[in-house]
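Presented below is the structure to which this report refers.
This view holds just a subset of the chains, kept in their places.
Read from first to last, the chains carry the letters A and B; within each, the first residue is number 1.
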Amino acid sequence: MNFELSPEQEMLREMLQRFMTEKCGRDVVRAIVDGQDEWAAELWNAMQQLGLLGIGIDEILGGTGGCLMEVCLVAEALGHGLAPVPFVPTALVSQIIARFGNEHQRERLLPGIIAGGVRTTIAAIDGQFADGTISGTAPIALDGAIADIALLATNTHLVIVPLDGPHVTRTPIGSVDRTRSIARLSLAAAPADALPDAALDWWQDAAAVLSGFEQLGGTERVIAMTRTHVLERRSFGRAIGSYQAVKHRLVDMHIKALIARAHAYHGAWALMTDAPERRLAAAGARVAASEAYRFSAREGLQLHGAMGTSWEHDAHLHLRRAEMLGLVWGGSRIWKERVVVQLEQAHV
Amino acid sequence: MSEAMMDFNDSPEQANYRMQCRSWLAEALTDFDGRRPHFPDFDVPEVMAAARAWQSRKAAAGYAAISSPRGYGGGGGSRIEQEIFDQEERASPAPFTDVFDIGLGMALPTMAAFATPEQKSALLPPLIAGRDIWCQLFSEPSCGSDLAAVRTRAIRDGTDWILDGQKIWTSYAQHADYGLILTRSNPDVPKHKGLTCFFIDMRAPGVEVRPIVQMAGIAEYNEVFFTGVRVPDAQRLGEVDGGWSVALSTLMHERTLGGAGKVRGLTIADIIEGARKLQIGDVPALADGAVRERIADWWIDMEGIRLNYYRALTLLTRGETPGPEFSAGKLMSGRQVQEMAAFMLDLSGPSAIDIGDDSDSAGLAMEWLMAARRRLAGGADEIMKNILAERVLGLPVEPRLDKDIPFRDLF
């Protein structure tokens, strides 16, 4: 039994916290929210310099080494900082290619990703892959407006598509989360390169877990900022954090975070070990993390009082991010259904 | 059957009045195209112009402030007539007039109770006719729920008072002509005992209004700064240092019946319609048991609030005053709209991330973003629960450390 971070992983977490405090301050996020920048390119470069874009990729393949758990810890730190960078889609793609891609695909794509010059999106597409080309529309491609490469999943194939050609039209959408550049992708016979079938089965589970860590980081941030607020804010002569209605709500947030963390670790473990319960563990991670972040963002905003409803306050940025992440791989009703289907099979 | 039976139907007189309202609305609204935004942004000149025109038209026909005396420009009718008109107006595509709500709902009854006859004659008709907009200057940065802790100073200077300080979360202050203000007139007594209320001219020298953009991108609220603002003592409402009881009576108007019959926004019909269109897997979402159970739960609460509002109206009809228990509607509705909108977004799946102006989810997302405000404005959920616990159930207040201490020693 070993179900905790290792001391090395704890060190990585602390390092990431310091890194984020330094490189992803309020001004970085607000520059995107207020439309001055499209994404946080400088933060991305700093991440690249630290080797974070190659984390979880074997050194033989040019990566920094480490396992998927370390990738998850980066996602958590970025979620904590509301970072406007395409890390999760990019890491998903690099993990998938490292794991399932052939030699040619690895050599063509991994160096660029690890070097920071190639950003990716990954999305479900309503469309067809045949004869080396793909046609159709991906209505929501996370970080799709700034991506160079897309992994697109039809019902039957997971394919790699460069986004720079004439066969691709991308339309940025007015996203609920203003910190990320989301686009609709329309493809008309765009050249595409298929991955093995096993990747198609794997990617949704991996997306659920990686985003789960991003959600978990956001949850912890909301809890921390709400805690600080209720310790400082006074009403009727007392810190509002001494009132049970406030205390117990924060405990509810905390417990949801605790449960989400346990499921997230389990999901990461199941992905790493290809455990038989991988689908269940990944669905658990997604449902628990979506619930924890959405609940905490909503109730954290409430506990901030009227101030929390203003544009200038960060509470709504988390509310919006929580909603976007809760929706992007499918809403909770769908993922809870995945949980139950797995449970039914386990308890025939 | 007994004669004393309940009756949901209009009496013959009420039915007659309803028909009269309905035909007047139909005629009056032929001018309007019926297209309204999801939420009214009164910073948009057309939205404000439509509101003023409509309010003035209602006033001319006796439909603005129906239950206020004719002398002030009201309709001279009953509370039930007001409700009948409101119901019909809500069912129509009439322009939004929220910008007058504070004036009609809070300033009007407060002025009616505390102002002089001359002041009422001068100020209430333009308020009712939509020429003057009023705001309520109570909240301050350092006191959210704890209104008695306001710090804005009022210092006597001959027959005037000089006001210095800052208010916040003042709805529509950027448009307002007048405001009701709660000030600290005496810091040497416990906090509830040193407050005084005034009405003020929002255009007076020293008043500065700064809009606060909300999370949904609209600016309904403002910060208002007071620097040496001179207010004649004649504009005082209630006694010197007796402002707390004036403020309480104003707030009572805000909270009583709040939310019960007046909630705009998502309805059960919207949810049913939405769930008919959306799919879960291969079946319509409306066929899914989880969706159906939520619809039932939401309907139970919404319909319960609506029916409860009829109980309150019955009391009004009988000349009784509904108690604070009817403020449960406000408490319930904010949270419920938030839940419903969030649920529908989730059910829509990834495509609901797109909330651009032309998207399918634009309206839903606006409801969702604005719902947080409903849970806070006019008394946060937590405060509403305290009020219900203490005033309706008679449970003890929290231990108070600040009650008998002079205000100036509290900080």
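We adopt the following convention: a contact is a pair of C-beta atoms (placed from the backbone, for glycine too) under 8 Å apart; a residue touches a chain by one contact, two chains touch by 3 or more.
Computed from a predicted model, the values in this text were never measured in an experiment.
The stoichiometry of the whole complex, written in the labels shown, is A x2, B x2.
The rule is simple: only the chains that are shown with their structure count from here on.
If you average the CA atoms of chain A and of chain B, the two centres end up 40 Å from each other.
Contact residues of chain B toward chain A in the complex are 139, 143-146, 149, 168-169, 212-215, 217, 221, 280-281, 288, 290, 338, 342, 345-357, 359, 365, 368-369, 372-373, 375-377, 380-382, 385, 398, 400-402, 410.
Chain contact summary for the complex, chain A toward chain B: residues 124, 139-140, 173-177, 182, 184, 233, 235-238, 243, 245-246, 294, 298, 301-302, 305-313, 315-316, 319, 323-324, 326-334, 337.
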